[in-house]
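All protein chains but one are shown in place.
We just call them A and B in the order they show up, numbering each chain from 1.
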Amino acid sequence: MSGAENNGLSRLLSGEPAALAHAISIVDNELPVAKDILSAIQPYLGKALVVGFTGPPGAGKSTLVNRFIGDMRRQDKHVGVVAVDPSSPITGGAVLGDRIRMSEHTADAGVFVRSLASRGHLGGLSVSAARIVDLMDAAGHDVIILETVGTGQSEVEMAEIADVRIVVLAPGLGDDVQAIKAGILEIADILVVNKSDLPLAKQTARQLKGMLVLRAAPEREVPVIETNALDGAGVSDLSEAVMNQHTQMYRPSCRLNSQSRYRRLLAQATGRLAEKLVQQQENADLDAVLEALTNAEICLDKAACRALLMFKSDSLND
Amino acid sequence: MGEIKPEKISDVSEQVEDTNAATERWQIEYKTQLGAEQAIHNRSGIEIKALYTPQDRSDTAYLEKLGFPGQPPMTRGIYPTMHRGRTWSQRQLIGLGTPEHFNARVKNMLKAGASALSLIPCNSVYRGYDCDQVEPELLGTCGTVVNTVEDMDTCLRDIPLDKVSVALNDPLPFTMLAQMLAVADNQGVSWSKITGTSNQSDYISHFVANHMFYRLSLPGSRRVLLDAIEFCTDEVPSWNPLSVVGQHMQQAGATPAEAMGLTLSTALQYAKDCQVRGMDPNKFLARFTFFFDISINLFEEIAKFRAGRRLWARLVKERFGVTDERLMRFKFHAQTSGCDLTRQQPLNNIARVTVQAMAGIFGGLQSLHTDGYDEVLSTPGEGAAKIAVATQNILKHEAHLCDVIDPLGGSYYVESLTDEMEEEILKVIHKIDDQGGMYSAVENGFVQAMIGDSAISFQEQVESGEQVVVGVNAYQEQEDASARPVLERPDTGIMQEQVSSLRKKKAERSQVSVDRATKALRETTQSEKGNILAAEIEAVRAGLTQGEIIAVLREELGFGHPLIVA
Partner (left out) sequence: MSKLRRNPPRVLVTKIGLDGHDRGSRIVASYLRDAGMEVIYTNPWQEIVSVVKMALEEDVDVIGISSLATDHLLVPKLMQALENAGLAHIRVIVGGIVPDLDEVELKKAGVSRVFHPGSSREDIVATVDQLAAQALQARPTF
């Protein structure tokens, strides 16, 4: 890194917001100096508590996050927020509106908020979300909140980054609690039933507790907390539960040992690349495989093997 | 339509045959001359044909669908005499600078023959702040700075409150109303003689659109509105504490049918809330009034108002069981829509406002505000305001628009369109019913999404040129910027004086009284039994400013964060 970049790095490590913001952009845009910055901050990671919030739209997640930030600030913690919204698959653009619910904290110097677009990443979190969380960690934030909408794979992705994983549900959302994907129960460290003033809330909480018993590892305790983000009821219970989870964590922070995450990301990326190549390549060898497949001379799995073997390195230039 | 009394059956079938032949002939000639055509739809999505004939009026039950003015179904008007008895009140909005300035302008207008006045406060007041709490650049530019009861007293000096009808642009929690009632006491005018309307009392419309007026949380607003309606029903019986507003939603992009449907749904919600509180529909419904935007779609707007009027009469009967016909009256004020006006070639706006005004008049409004042609350029100047008033007088006296009640009644097109608009409006009402009523529907963003979609849809029509806007996407001209009117700004010195005078008043008042009144206001708010409007009146008497009152209510009831949908 150049002298100027070193300077930027030290400003980042000392917590200067401008340097952090700039570094985030460099990483999000995958500029050349990004890898230098990321490797330079490695020794400084691991101090922050990363709390992930996910859940279906309409559960009041953003409003709850807003309250949670307030609680953290009351405990004098420096908070970083990474709020992720989906990019349009057609235009690549995005309207990022998570700040709307966090208006109380807009002017608070102890809160740093960055809105991220998923940038085409199918799972809902951008590839750089984890790295951006790292930057905030290195910059000295005590608590980092990762907020995503629970669609597609984002729960899984959030699970790989966050230390404490919170799933926010609302009573009567999209039919029954039975509709909740089983995956959520495996992932959540804390389940929240928001809109606790609604009549169905208690029932939903009970149903969730019942379902927790059916998990793969039922001995792991997962609190089910009722909150009302609008008036703040239950939020201090949530904060307490988060702190408890942190001190008694059943698994170490997997964000820092992230090879499994990158293996999964790599598998997905190679899959997409192979798909693109098969769809678009024109060559005689591929045609032969297709012919054989069409005439049922070989099975699909065999055809896939042959297709993979035929892509030479020069055809892989993007 | 007279009844057909055929002498012979063959005469009728001959007539039908003649009609069918004539229809067919016209259709053929039309198609031959014009060829294939794109279907035309109005803004509410209804397809508009080239011609309407008696065959479009399959239902000729006059009494059932049209009736007479002042009787159900009310389609033709809410009063037997309508504009022949009393032409619509001309309520030109005034608001600029200081209370003294306002008072002077009002006196001029009353001298010139106006019988009603409208008070618009400064944007700082709309947001619930006193003049010493906001940046000085923002003061008095769009309305009058009214912070204390003394300010209100100055505004209304020598204005006989028992003779002049006052419209207060006073969003919930109605601090201006509290101030005005205190001033009435000082004038020795009994509250029973006071007439007028709380123009911006519809907090649901502010939550959805025009957020500047939205100050307290939704549940808090609900409580305060009910307190105000209850208070006024008992203590200020000729005052309309509620004006349900369709203007904001239409200006935010709702189609005319949506705006009417959503507004009626809001009114039904408020009526239900009142009923749940234990109030008598026979009392509170009498004081429900409405306020609409009038867009330039002449016939669509006329049909919208006629359909709305017919629907309201039916809905209050169906849902609240009222039988007194006076309670079925759909009283509305309307304002020509600023959204149709353009910055380009501003004088064209005079023509636009004329058409919009006609739509409102033919629609049967009770009160009309016409915009100045410079509305889109800045706060309207006096010259443009005069033309806006003259427009109304020209329509009244020269075009004789008041000579006949509901002159378009019976028109094949207008009656057909009124029926179709009624259908569209009902669809919207049923959608809101499915959401559990308007309060729930705005809480969960359903209404905002509906309006947002329509806004984008209209924008696309303008972008593609499908909707021509003269001077903007067609018939453009090179314009001379210097030809545009220069706007008047209040003297910054005068505004500074206003701020200093407020500070002085705050320093000179009795802190003991202020503290006592603040405590009482807080306690009333915390208790579910107290009436918040009554407490506000005591508070203004004790010297609290509107900013201070609203701050207390925001603390107790919650700051109003409108649901912003990105």
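In this text, a residue touches a chain if its C-beta (ideal position, glycine included) is under 8 Å from a C-beta of that chain, and two chains touch if they have at least 3 such contacts.
Owing to the predicted nature of the structure, the values given are computational and were not obtained by experimental measurement.
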item	value
Chains shown that the absent chain touches, full complex	A, B
Residue, one of B:Phe213, B:Phe291 or B:Phe332, that touches the chain absent here	B:Phe213
Candidates A:Pro17, A:Gly46, A:Pro218 or A:Gly271 - the one touching the absent chain	A:Pro17
Residue touching the undisplayed chain, where the options are B:Thr53, B:Gln71, B:Ser238 or B:Gln344	B:Gln344
Residue in contact with the excluded chain [from A:Leu96, A:Met243 or A:Met310]	A:Leu96
Residues of chain B (touch criterion as defined above) contacting the omitted chain	123-124, 126-127, 134-135, 137-138, 141-142, 209-214, 251-253, 342-344, 376-378, 452, 455-456, 459, 463, 469, 472-473, 481, 484, 486-487, 561-562, 564-566
Interface with the unshown chain - residue positions in chain A	4-5, 8, 17-19, 21-26, 29-30, 33, 87-88, 91-97, 99-100, 103, 106-107, 109, 112-115, 117, 119-120
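In this section, only the chains that are shown with their structure count from here on.
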item	value
Separation of mean Cα positions, chain B and chain A [Å, integer]	46
Of chain A, residues touching chain B in the complex	58, 95-97, 100, 103
Residues of chain B touching chain A in the complex	444, 561, 564-566
